[in-house]
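What you see is the complex with one protein chain gone and the rest in place.
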Amino acid sequence: MSDIFFCKTCVYPSSKPHIEFNDEGICSGCIAFKRRPKIDWKKRELKFKEILNLNKKTNPDYYNCIVPSSGGKDSHYQIIKMLEYGMNPLVVNVIPDKLSELGRYNIENVKKLGVDTIEISLNPNIRRRINKFALETVGDISWPEHVTIFTVPVKASVFMKIPLLIWGESAENEIGGPIEAQDADILDRRWLEEFGGLLGLRTNDISDILQIPKEKLTMYTYPSDEELKKNGTMGLFLGQFLQWDGHENALIAEKHGFKPYDKDVEGSIVNYENLDNVYMRIHDYFKFLKYGYDRVTDWCCTHIRRGRMTREEAVKINQEKSGKFPEEYLGYKISEILEEINCSREEFIKICDKFTNKSLFVCNNKNELIKDNRLNLILKNNEYK
Amino acid sequence: MHKVRIAPTLLYKNNLVKGKNFKSWRVVGNLYQMIKLYNLREVDELFFFDIDASKNNSIQLSLIDEFADECFVPLTVGGGIKSLDDIGNLLKVGADKICINSSAMNDINFLKKAVDKYGSQCIVLSIDYKINKKEQKEIFINSGNKPTGILLENFIEKVSKVEPGEILLTSIDHDGIMKGYDIETIKKISKISDVPIIASGGAGSLNNFYEIIQKTNIKALSAASIFHFTEITPLDVKLYLDSKGVKVRI
Partner (left out) sequence: MNINKYDVAVIDYNTGNIDSVIKAIKYFNKSVILTNKQKDIDNSKRIILPGQGSFQFGMQQLEKLNLIDLIKKKALIDKIPTLGICLGMQLFADLGYEKEKTAGLGFIKGEIKKISTSLKLPHIGWNEVSFEQKNDLFDDLENDKDFYFVHSYYFDCSKSKNILAKTSYDFKFPSIIRDNNIVGFQFHPEKSLKNGFKLLNNFLKI
């Protein structure tokens, strides 16, 4: 028995965290997108330029903003825009645990856009312990990465004394969170906890439970409210001031030397995202197990909203490609990927099953999940009604 | 010394959810992972409610069986309890205490039978209330959807005689808003009830927990939104209370 239902216009499910639906069954993401033309984008861009100018004035011979970057298509876009606006950005790049060759290539390409970069790598021994713990506890092998992606640039803002941070897409806006959150311009700690994908796990848990001394978790520890206030740290989402389109960003980035993968990235339907980090596939797969949707769904919804795909087409693509067991990613086999965190394939499958929300998938009468010969699950409502 | 307990609440509606005033339920994460997390954190106690169980007339025994296996902290389960067998089945799959709401309101004898058969130690009575149009505190059932016409204070006196182990008192008006507990009501009810009260609904800051302890004599607090939506963990709450001189288990 499943109460899962799908948005009438896109293909997001009701089981997606933080999503809301109106009386006509349309989700908050679609509603937000529809609002876009009604938004006075000129006014927003003016407001944005005002903030940029203020920062230029108060930091004349220095960097006047930080752009957190992964070397990806969005990072390229953010940096290109900042340079266009005449800003002097310092790029802060947190290097993922298992950086791919393609990922390194693109990170170097960002530098060629004409920027200074700080690259921060984290203690891999600690990181791997946390990866394994996070996989087993919250079903997210990329938890440490999420935290550091948000935390490290904010720490850099404090120690480099650069108050302004330029983030990219406001996840909740495009992807559809509660209506109040959609106009959030500022990424403060509350936002991080509520939406930043922390899944309930806090840094305190890591130090307490894994007995890792707090000094070794410096890069995972968000600055205090006092430090942020004293520094005047402010984070803005570019996606709030300019109309954001991940696909368009990719085209712009490619024009500036960004290299995509030579075929569609496994578990997605595009070849230009999540190229840097091999664990992402596992992370996305768990999203499907817990909530019934993944990157395939995300992209379909983005395309539907911009008229690049019909809902019927999206349903077909999801039925074919969504939720596939991650046998391979960017040329690495799953057993190779898991070896690094001392996890066997069998252990991995057990962990997958534990985090699967069974109410979303077809089970036999012993309440066991039914899988095909490639270990794929079957969504109960796979007509996407 | 007997300690004050802080108990996180998990609400289930096919997914882990949280709402405001018992409405606009929002998926907030994965059930299994929160159970694991709270167990790793060794919380004082955990509450789990299946808010659709009554409506669907079915209790998800195999789901509860599965996560009870991961649960080493005291676990109270509620949602859809309609018969004595329901209670027995849940105890068998690993619940330590069973929470009864609508069924007890509909028939207080059912509550009495449950207490007689299983002992007050494993029966918690859950009461949800809100201010009605006449400005009175009225009890609601079925996840806050159905008014009962019963006023809170009248009912408490009546039900104390049946001796459930505890009463979980939830203010629907305060729930999910994170602006503090309904201290005034909890204080009043705690005075007239012989049964220990667990306060629920409204915790939004560390100080919210302290002020209700200071102003009432209750020993148990439940909360959900604050743990889902802020960086505060149950341990943070207890460390804060400890720093204010409240006896907690650390």
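We call the chains A and B, going by the order they appear; numbering starts again at 1 in every chain.
Criterion: a contact is a pair of C-beta atoms (placed from the backbone, for glycine too) under 8 Å apart; a residue touches a chain by one contact, two chains touch by 3 or more.
Just so you know, these numbers come straight off a predicted model, no measurement behind them.
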Q) Looking at the whole complex, which visible chains does the left-out chain touch? A) B
**Q.** Per the touch definition above, residue among B:Val73, B:Ile108, B:Ile131 or B:Ile177 touching the missing chain
**A.** B:Val73
Q. Tell me, which residues in chain B touch the chain that this view leaves out?
A. 1-5, 42, 44-45, 68-69, 72-74, 91-97, 117-122, 165-166, 193-196, 219-220, 249
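To be clear about the criterion, only the chains that are shown with their structure count from here on.
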Q. How about chain B: which of its residues touch chain A in the complex?
A. 13-15, 24, 26-34, 36-37, 40-41, 52, 56, 58, 62-63, 227-231, 233, 235-236
Q | Parts of chain A lying in touch with chain B, wherever the complex brings them together | A | 1-4, 14-20, 136-139, 178, 189-190, 192-194, 199-202, 204-205, 208-209, 222, 290-291, 354-355, 357-360, 367
